[in-house]
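Notes follow the structure.
Every protein chain but one is kept in place in this view of the complex.
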Amino acid sequence: MSEGRSSHFILGRLPLSLMLAGVLALVLAVALGTVEIKRFLVAWQGGWTFAVSLSIGALFVLLFASLTGSTWIVAVRRVGESLSMLFPLWAVLAIPILLSAPALYPWADTERAAHDPVLVQRLAFMNLPFFSLRGLAYLGVFFGLALLLRRSSLAGRPTIDRMRFLAGPGMVAFALCATFAAFDWVMSLAGTWYSTIFGIYFFVGAATGALGLWLFLTALLERRGLWGVPVGVEHRHDLAKYLYTLTLFWAHVAFLQFLLIWYAKLPEETFYYAVRSRYGWEWVTGALMVGHLLLPIFLFMGRRAKRSLALGGFFGLWMLLMHALDVWWMTAPSNFPMRRLGAVEILCFLGFGLLAVGGVLRLLGRSPLVPDQDPRLEASLKLRSEP
Amino acid sequence: MSQAAAEAYVDPSLTPGELTRSIAEPVEARPPRWWMVGAAGAASLALLFVGSVGWLFWKGVGVWGLGSPTFWGFDIINMVFWVGIAHTGTAVTSFMTLSRQPWKNGINRIAEAMTIFAVLCAALFPLIHVGRPWLAYYFFPLPNSMGIWPNFKGPIFADFFALNTYLYVSALFWYLGMLPDLAALRDRATNKIAFWAYGLLALGWRGGARQWSQYQKAYLLMAAIGTPLVLSVCAIVSMTFAPSILPGWHATIFPLYFLTGALAAGFSMLGMLAVFTRSFFGFKRLITEKHLETINKWTLACILGVAYVYLVEFFIAWYSGNLYERFTIIHNRLGGPYAAIYWTMLACNVLIPQLFWLKRFRTRQNLMVFVCLAITVGMWCERFVILVLSVHRDFLPGSWGMYAPSLVEVATFLGTIGIFLTMFLAFLKFLPVISMAEVKHSLPSSHAGSAP
Partner (left out) sequence: MSAPILKRLRQFAPRSPRTLLLAEFPDAKALVAAAGALRGAGVRRFDAHSPWPIEGLGRAMGLGESILPWIVLGVGLSTFLGFLAFMAWASLDYPTVHSGKPVLSIWPLIPAAIEVTWMAAGTAALVGFMALAGLPLYYHLAFRSPRFKRASDDGFFITVEGDDPRFDAEATRALLERHGGRVERLDETSAKGAPRHG
């Protein structure tokens, strides 16, 4: 039976084609990028951040589920697991960013940093060797945690109990790495700007993107009848509720970050928002407010929308797209105060997105679609929502 | 799903009838001796509040230790302290209801009571802080002959609404949850006063299926309101400080700093109150060691959140490259004149709670009370650090100064502890301390016979 499933188009031939399409998109972006190298680098860095944030978000959700001992998520956990296993791929694709850091990061441009009164003070921390080392360490910790979770899910009971015990320290390590990764990879793009909540903003947003993809793929597999076990409306409903909550939480964090900076009106902080409210970026900011907050809040508030296969799947896909928009909004304006949107940007985000989706589907096809060694699986499949 | 997990938290041999008796009897019986002594002590302590506030009104705010540059002292420190403790009750009930966590059944009523009494204590402080409390109605956007409105853009205005809303909605939620239990007390009443009092509050509840279906919907809706309410109230309380430009106050993480700090303070206080209630009332079969362990796990999780914020604050202060940020957050805290309080805070909030990684500390009552007490002290120190250490040495060394509370301020604070304990003891005596309907609902025997 598992033979039949993995030979199905979605888990068999599609993943590889998606990944190939992704590679093709990236190659095309490189080709177009030769015309204007910095523009390409900014787009590549955005796409890469988007992709790696999906894996970070999935890892966050998995760790949290282990920590609280959630049963409902067991049946659908393979989707998130596969997403969190993609860190090695992202590590390889980070090389162009590392090589061209001086063009992207103000502090990496040593000439410029030496004359900046703020940046010069940070050079002990923000320098290329240490930055690369830290990046490697973050990715190593992330991948190590993902691997532990994956192993325990493949092996069954003894490791699951151990995993529950490890989830606490794992979460601590994760939170620290994710926060400093956000500071390093994204926040430091904005030069002297700083915001203490930025780490949380980053990984909550990442979790909305990851859960969006998770929900979309769960719905897709159900639609094609590939689960083979009763995974269905109840699991999607819980995923959608989770995603909805995270969307609200993201909005809470995003709004307060803005409001506190708006109130204090310190020039060393406000420029981050000033850049994002003119020269074309105001449309992206507005689109985020409407698309990442207002629309999902009202469209998916009700129980019926969350439980519908089509609407629920659409909710997932929509939040994935909104997260891509959010990443673009976080990264690109720091280097391009004038908004630029063209083939290069779209190709980079599309390419990384396709790689992520293809990678997840490919890994899904390689192991049983549900963790059949997990003793909680039966309870998870019997899930019934209360009235 | 929640069924299987719920069973582990309740003694499965209990019958619904036994449950009603064991929860209702302490309410109906004559109060025990320890209660009389405790209530007398707590009420005397509460009188301290009346006395010190009376003195304050008679003499004026000069009796407090406030003065340039520290104009916010004990009044606001203690307001934030009590508000922090208050946040857990509504969070436990709403968030745990929405995420179907079965352990909340035994202790949510206690948590909600704690919330309401703590908000009441907190609300007393801004009232006396404004100096002329008889003019406090100016906060309300009331049309008046001078044609002026409050400053709606100011965060203090939102703060006023946040505190009131939190008190009001928490009380509604508490009452809604208690409704079926009040009916049970009404039905068991043996004297006229109890019958009328509980009967009036129970609204004539009959437990009909039509009523239950609306009730469950209303309860879920309240939970759906309560969860974002807790988030927003924490954020707005933090906006008493964060919108300013003072280093140590102006940090975008403040809304979540206050949230995680509030939950840590609240969970540790809840742990102590749960231990107190179960030991004195003999509720050991209803508030089990598993409940205590779960509370302590949440305390640990929130404490780790607090430690995360300390770390990020430190790092960003350095990273900002801003002289004043670095001075206030790093130098003045670690080595300034109030360093003792700061290090106490670190020890109590970061170091000692790590003991909760050990199962022994999570399940043994006396060990756990020690850790919870330490966190409560640590949280108070944290409020002190946030308040005083940011203002007593500002941008200009010429205007630096020190702050020490006067006796009147200390007495006012001790008085609110008395008020809190008095109200909590009254709650233990007069209201059902554990939600009977919810615990019965979670008993395995209550479903064995029911249709699928």
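Every chain is named by a letter (A and B) in the order it is written, and numbering of its residues begins at 1.
Basically, a residue touches a chain if its C-beta (ideal position, glycine included) is under 8 Å from a C-beta of that chain, and two chains touch if they have at least 3 such contacts.
If you're wondering where the values come from, they're calculated on a predicted model, not measured in any experiment.
The missing chain, though absent from the view, touches A, B when the full complex is examined. Contact with the chain that does not appear here is found for just one residue of B:G89, B:P126 or B:P155, B:P155.
The residue from A:V229, A:L259 or A:A287 that touches the chain not shown here is A:L259. In the complete assembly, the contact with the undisplayed chain comes from B:S213, out of B:S213, B:S279 or B:S399.
Residues touching the missing chain, restricted to subunit B, are 15-17, 20, 141, 147-149, 151-155, 157-158, 161-162, 164-165, 168-169, 172-173, 175-176, 180, 183-184, 186-190, 192, 195, 199-200, 203-218, 221-222, 225, 228-229, 232-233, 235-236, 239, 436-438, 440-441, 446-447, 449-452 (touch as defined at the top). Counting the whole complex, the residues of subunit A in touch with the unshown chain are 255, 258-259, 262-263, 265, 301-302, 386-387.
As a convention for this text, only the chains that are shown with their structure count from here on.
One simple way to say how far apart two chains are is to compare their mean CA positions; for subunit A and subunit B this gives 35 Å. Interface of subunit A with subunit B (complex): residues 67, 71-72, 117-119, 121-122, 125, 168, 171-172, 175-176, 179, 183, 192, 194-200, 241, 248-249, 252-253, 256-257, 259-261, 263-266, 268, 379-380, 382-384, 386-387. Contacts from subunit B toward subunit A in the complex involve residues 1-2, 4-5, 98, 100, 155, 213, 216, 228, 231-232, 235, 239, 242-245, 250-256, 300-301, 304, 308-309, 311-313, 315-316, 319-322, 357.
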